[in-house]
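Omission of a single protein chain aside, the complex is shown with its protein chains in their original locations.
Each chain carries a letter (A and B) given by its place in the written order, and its residues are counted from 1.
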Amino acid sequence: MPTVQPPYFGAAYYPEDWHLEQIDRDIALMLEARMNCMRIGEFAWSSMEPTENEYRFDWLHTVVEKLGAAGIAVIMGTPTATPPAWLTERYPEVLAVSDSGKPMQHGARRHVCPTSPVYRDLCERIVDRMAREFGRDDRIVGWQIDNEVYPIGFRPTRPCCCPSCYQRFLQALEGKFGSIEALNQAWCLSLWSQEYQSFSQIPLPRADTWHHPSLLAAYSHFASDSYAEYCTHQARVLRRHVTQPIGTDMMPFSGVDYTDMHREMDMVQFNHYNDIDSLWRAGFWFDFIRPLKPAPFWNTETQANWNGSVCINGGVKPEGWCRANSWLPIVLGGEANLYWLWRQHWAGQELMHGAVVSSAGRPLPAFNEVQAIGEGLSRSGDLLRTTRPTPSGLGLFYCQYTARMLQHQPIMPGLDYEAALQERWWRPLTAGGRRPDVIGCDVDLSPYRVLAAPLLLTLEHEGLADRLHAWVRAGGTLIIGPLADIRNLEAAKYRDAPFGRLEEWTGARAVHCVPGSPGPQPVVGADGTPLAASTWFDGFDPGPCIVHAGYPSGPNAGLAAIVQAHVGAGTILWLGCMPEAAELPRVLALAVPDGTVGRTDCSAGVVAAPRSGPGGRGMAAVEVDGAPGYLTLPEPMTDLLTGRSLSGKVELEPYGVLVAQADQP
Amino acid sequence: MPTVQPPYFGAAYYPEDWHLEQIDRDIALMLEARMNCMRIGEFAWSSMEPTENEYRFDWLHTVVEKLGAAGIAVIMGTPTATPPAWLTERYPEVLAVSDSGKPMQHGARRHVCPTSPVYRDLCERIVDRMAREFGRDDRIVGWQIDNEVYPIGFRPTRPCCCPSCYQRFLQALEGKFGSIEALNQAWCLSLWSQEYQSFSQIPLPRADTWHHPSLLAAYSHFASDSYAEYCTHQARVLRRHVTQPIGTDMMPFSGVDYTDMHREMDMVQFNHYNDIDSLWRAGFWFDFIRPLKPAPFWNTETQANWNGSVCINGGVKPEGWCRANSWLPIVLGGEANLYWLWRQHWAGQELMHGAVVSSAGRPLPAFNEVQAIGEGLSRSGDLLRTTRPTPSGLGLFYCQYTARMLQHQPIMPGLDYEAALQERWWRPLTAGGRRPDVIGCDVDLSPYRVLAAPLLLTLEHEGLADRLHAWVRAGGTLIIGPLADIRNLEAAKYRDAPFGRLEEWTGARAVHCVPGSPGPQPVVGADGTPLAASTWFDGFDPGPCIVHAGYPSGPNAGLAAIVQAHVGAGTILWLGCMPEAAELPRVLALAVPDGTVGRTDCSAGVVAAPRSGPGGRGMAAVEVDGAPGYLTLPEPMTDLLTGRSLSGKVELEPYGVLVAQADQP
Partner (left out) sequence: MPTVQPPYFGAAYYPEDWHLEQIDRDIALMLEARMNCMRIGEFAWSSMEPTENEYRFDWLHTVVEKLGAAGIAVIMGTPTATPPAWLTERYPEVLAVSDSGKPMQHGARRHVCPTSPVYRDLCERIVDRMAREFGRDDRIVGWQIDNEVYPIGFRPTRPCCCPSCYQRFLQALEGKFGSIEALNQAWCLSLWSQEYQSFSQIPLPRADTWHHPSLLAAYSHFASDSYAEYCTHQARVLRRHVTQPIGTDMMPFSGVDYTDMHREMDMVQFNHYNDIDSLWRAGFWFDFIRPLKPAPFWNTETQANWNGSVCINGGVKPEGWCRANSWLPIVLGGEANLYWLWRQHWAGQELMHGAVVSSAGRPLPAFNEVQAIGEGLSRSGDLLRTTRPTPSGLGLFYCQYTARMLQHQPIMPGLDYEAALQERWWRPLTAGGRRPDVIGCDVDLSPYRVLAAPLLLTLEHEGLADRLHAWVRAGGTLIIGPLADIRNLEAAKYRDAPFGRLEEWTGARAVHCVPGSPGPQPVVGADGTPLAASTWFDGFDPGPCIVHAGYPSGPNAGLAAIVQAHVGAGTILWLGCMPEAAELPRVLALAVPDGTVGRTDCSAGVVAAPRSGPGGRGMAAVEVDGAPGYLTLPEPMTDLLTGRSLSGKVELEPYGVLVAQADQP
C-alpha cells in the first residue's frame, strides 16, 4: 500500500542529468511547490545500463528513497524510447527505417522499430530488470511504459518501414484475407491493373507514390497494432514482478488506437501541451480517456508556463491559466496532474522548454499558482478520491479506425475529423452543460441514452452496426451523419447504395450525395427558417421518415436534409448535412427532449462535472476561457478549496476553480 | 463503316471494376443519359493479361458487343500506362527512375520508362494482340494509346532518369553535336569550367544541382521526344491490323510536344479539367489542337460535376455550367465530348471524383444537363459533321519548344508563358470576336493574314525564321515581341546583338533592354496617351521605322517602345514591351485594319465560331462566363437545338448554347 495517496501532483524529474548531490535541494523546492509525485526514469537507459549487461540502479534507488522519505511518490518509466548508443551500434537492425530505406540515427528519440524481435528482447531485459528492482517498492505508485509512442519515424512522418515491419505487414494481410484474390477483390485492384498474384508483390507504400487508400489505411492500422503490441509486451514483462498499476503516456493523436493500446493497461496516461486558445480542446480528450478504463486517468505531462525545444514555443500565460490547465484533468475525472518538467534542462534538444523551476533552480513564472494548486488538491483530496464524474447518458463517437481511414481518404479539402468533432459537436454539446463520454466503437452501449455519430465513416469496426441497431431498437436515440456508414472496413464504398445500412434502418433513400464545396447548399428547417450547415449535403427521399429540414434549391432541391425514423422503441435522427456549431442545440432538440441526458446549468467557458460515489455527491468545475463564468449547483454545497458555503448560481472568476461537496450526505 | 456517327458523346467506362452482370444496368442508364460512346480498356492490362502470356479478351468483347447492340460506340484504349504487377516484378528494368536513382513502385500509374526497349517490346505484345482482336470491329470508332503521357515521374516532377534514358540522352547529344567541342562551344561551357572531354562526362541533371539551362532544356526536349516516340511506336503496331483512327489523350501541358506527338496520329485527343473560373482557358487549348490535324479533335475527358482523387477537388457547379463545358469543344471544332467518368469508382485513388452516375448507379448532379446535351448533339449532328469552324486568317504562336526553354530559364519572376499568352493575348483577341488558330512553328503560314508572336524566344525552331520573313515580305502582318528572337536553339543568347534577326529585318536597334521589375516603365502612345505595359521594356532607336509608342522617362527615356517596319508587301509591328490585356485592341489597330481577319460581333463571355463546309454555313456559340451574352449572326439562321429562327443580334442565356444553320443554302 503506497503511502502517498492521489490526487498526484508533480512533474517529470531527470536526476540523471544533474549532480546527485543536488537532489536534496530539488526536494526542498518540490515540497515548497506542494508536490507529492515525480515521474522518473523514462529516458535513463544509459544511466541504468551504461554498457551492455552492466546495470546500475543504485543512483535510482537513492532517488526513490530520498523522494519517498520526503513524502513524494514516484511514477517509474521504462527507458525504451531512448536506447543507448552501444545498443544501436551493436544491433543496428533495431533502428527504424524510412520509407526510402534509410535507417534512423542515434541522437534523438523513438528511432527504433516497434516490431523488431531483437529490440523486443532488449526491452524485455531492461524492463524485467527494472521490474525486479522496483516492482514491489511502495514508494512507487505506477509505471509508465516507454514514452509518447506513436508511428513517427522520419519527418515528414511515416511509420517504420524496415524489413521486419514490411514482412509482418504482408503476413498480417495474408492472415486477414487468406488469398490474394480476396484482397484484390476487396480493394478493387483491377483498377489501374493494381492486382497482385502474391502477397509478396504488395509494395511497402512509399510516400512518393500515389498509392491506393486501402493499402495506405492498412499500413496505418498495422502500424497502430505494432505499437500497441510493443507496449503490451512490456506490460506483460512488468506484470511478472510488479504490483503497481501500469500505463503508457499517450498523445492527442489517432496514430495508435487507444482501445488496442489499453487492453492490458491499468489506466490511461496522457500528455498534452495545449496553449491559451486551445486549452478547451483538452477537455475533449479527457472525456475520451475517462471512460476507457475503470481506473481514473493520469495527466502525465502538460506545460507549467511555456513549451519549447531549442526555441520557445508559445510563451508566458495570463494569471490563472496554469491553475485552469492543471485542474481541468482533475475536474474531468483524472487523479493526477504532472508538469513537464520539474527543472529546465541545462543542455540538449529541449533546453528552452518551460518548467516549474529554472536550470539554476529559481522559480519560473506560475510557481505561485503551482503552490496554490497543490494546496487545493490536498484540501479536496478526500472527495476526489471517493467520487467520480457522474455519467450523463450521452455519448459521442470518436473512432480512431475511421480517423486512420480519413487520413488517407480525406473526402473533403480541409476536413479534419478530430477538429470537426471538437468544434462542431463536442464544444456546443458541452457548452450546454452536457458532459458526454467520447467513445470508440467497442464500448458497451447500454449506459447511454443518446449517441451522436457524425463522420463515422464505417459502422463495421468492432462489429458496431448490429449492436447499435439493437441499442436503438431497445430505446436509444441515435443522431447519425453526415458521412456516416459510407465505407466498409477496407475503406471502400458500398456498391449497391451510398450507405451500408442507414437506408434500410430508416426507410429513407439518398437521391443525391453532394459535396459541400465550393460553398454550402441552402438548408431550411421544418419551420421555414434557414439552418446553417456545411461539409456535405445528402438529399433524401424521406420515405416513411419525419422530415426536419430540406433543401429549397440547388441540386438537392425538394429533397430532405434531416430525417427521423422511429425504430423499435428508439429513434434515428439522420443528418444529411453537418450543422454549424451554433445550430447544434436546435438539431439536438429535434430528437432529444430536455432531461434525457444529464446537464449542469453553466456558462460557455465553464467545464463542470457533477461527482458521485462512496464519498457522496459533489461538483467540480473550472473556467477555461479566461472570462467570468458561473454554474448552478443542484443542491447546497461547500467549496473545499475556500470553505465557503455555496448554493444556486455560483460565480467563477476567470480561470477559476471549484471543488464542492454536497452538504447533505 | 461504324454504325455510330459523330459527334460522340459519352464517358470513360471501367467495366473490369464491376461485376459483369451490371453492364446491362449501366447501358440502360447510358441510354437514359443520351450517350453514344464509351472509352474503355485504358487501364485494364491485368484484366486482359492476368499473368504473362495468358490473354483474356472475352469479357472485353462482351462489353463491346453489348454496347454496340445498344448503339453505343467504343473508343478502345491501350492499357500501357498501368503495367500489371507481374510485369514490373519480372522486368524491373522497365520502371522509371527518379533523378536520385530510385525506381518507382507498382501501385500508381505512369511508373514506367518511355525509352526502355524491354517495355517497348512488352507494349508491342499487348497492343498487337488488342489490334488483332479489335482492329476491324466496326463498333469501335477509334483508338487511344496509353493515357495522359507526359514526363512526370516522381513528385516533384522530373522525367525518367533511368540508365536507358541517360544513355539515349547522351547518344542524342552526340548525334546532334558530332563532337564534344561543338557542344562545349554551343553552351559556353568554359563558364564555370563546365567543359566536357567526352559525352560520357555529361551528368544526368539532378534537381538538387544548379545546372546549366541549356543542359536542362536539352533533357526536357529529349524527354518530350522520348514520349512522342513511345506513342508513335504503339501507333505503328496498331496500324498493322487496325482500320480505325488512332490518337492519344493529351493534357494541357507543354512537357510533350504536340507537334512531335501527332506526326503519326490521326487526330488529337484532349483531356481537361478546368473549373468555373478557368473554363475560358480551355478555349485556348481547343484553338491550339484544332489546326494540328485535318481530322476534328476529340475531347476525351472532362468533369461532369466535380474533380477529386481521395478528396473532392472543386465541387458542384452552377446550373448550366456542365452544358457550357460540354459544348465548348464542339463549338471550337471537336467532334467528341466524353466525361471522366461514367460511374464513380467504388475504391481506389480516385474514388471521390465526380461522374455521371454514382458508385451506386444513382444520377449525380448535372445528369439532367447531360441528357439535354445528348439530345442537342443529336439534333445538330448533321450540321456539325458537315461543317468546320471557318478560318479567320489570324494566328497566335504558341511554341512548346520555347515553353520548355522558359521552364529552365524563366527570365522574369512569375513569367508563365501559357498564362501570359492566354491572359494577355488570346483572351482579349477572342473577346473581340476573333477566332485565332494557336499555332506552333512548323505550320504552313500561307493561310494566315496576321500572326502574333509574343514571347517567342527563338525563331529558329522548325526553321521558322526564313519562312516567317518570306511570309511577311509576301504581304503578311507580323506582330512580334516582346522577348522574341532573343535565343538560339541551344537556349543561348546571340552575341552580336540582343536579337537574332529583328534588327536586321526592321532597321530598328535596341539601345537598352530593361526588365519590367521591380515595376513597369512608363510608355506613351504616339497620341500622347499612356499605354499600360509590363514584363519587359526594350528601348529602340527606330531607324527607318514608324514609332507608335515611346518612353517619356526612365532608363529608356527618349527611345521608342513600339515600332513598325514595312517589309516587302508586308509589315512588322515590333513590340518592345508587353501591353496589358486592355490595351490589346489599341495595339492591334496600329497594324491590323478592321476586316483584315474574320470576326464575329459578340459579348466577352461568348465563344462563337462561324462554320462552313459541304453542309453549308452556320454558327456555333457558347457562353462560358455564366452571364447573359449575345452575338450577331451574319445572316438569318435556324437554331437546331430549339428550332427557332434567328437573325441579327441574338441573346444567349448564362452558359447558353446555340448551333444554327444558315437559312440560305
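In this text, contacts are C-beta pairs under 8 Å (C-beta built on N, C-alpha and C of every residue); 3 or more make two chains touch, one makes a residue touch a chain.
Since this is a predicted model, take the numbers as computed values, not measurements.
**Student:** Out of A:109, A:293, A:501 or A:586, which touches the unshown chain?
**Tutor:** Here the residue in touch with the unshown chain is A:109.
**Student:** Using the definition of touch stated at the top, determine which of B:290, B:461 or B:512 touches the missing chain.
**Tutor:** With B:290, B:461 or B:512 as choices, the missing chain is touched by B:512.
**Student:** With the full complex in mind, choose from B:31, B:118, B:170 or B:188 the residue touching the hidden chain.
**Tutor:** B:188
**Student:** Among A:196, A:306 or A:327, choose the residue that contacts the chain missing from this document, as touch is defined above.
**Tutor:** Answering carefully, the residue with contact to the hidden chain is A:306.
**Student:** For the chain that's not shown, point to the residue among A:358, A:390 or A:596 touching it.
**Tutor:** Only one of A:358, A:390 or A:596 touches the chain omitted from view, namely A:358.
**Student:** Touching residues of subunit A against the unshown chain: what are they?
**Tutor:** Against the left-out chain, subunit A lists 14, 16-18, 43-47, 50-51, 79, 82-86, 89, 98, 102, 104-109, 111, 154-155, 276, 306, 309-316, 344-349, 351-352, 358-360, 362-366.
**Student:** Provide the residue numbers of subunit B that touch the chain removed from this figure.
**Tutor:** 100, 187-197, 201, 203, 205-206, 208-215, 408-413, 490-498, 510-519, 521, 554-555
The rule we apply is simple: only the chains that are shown with their structure count from here on.
**Student:** Using CA atom averages as chain centres, what separation in Å is found between subunit A and subunit B?
**Tutor:** Measuring from centre to centre gives 51 Å for this pair.
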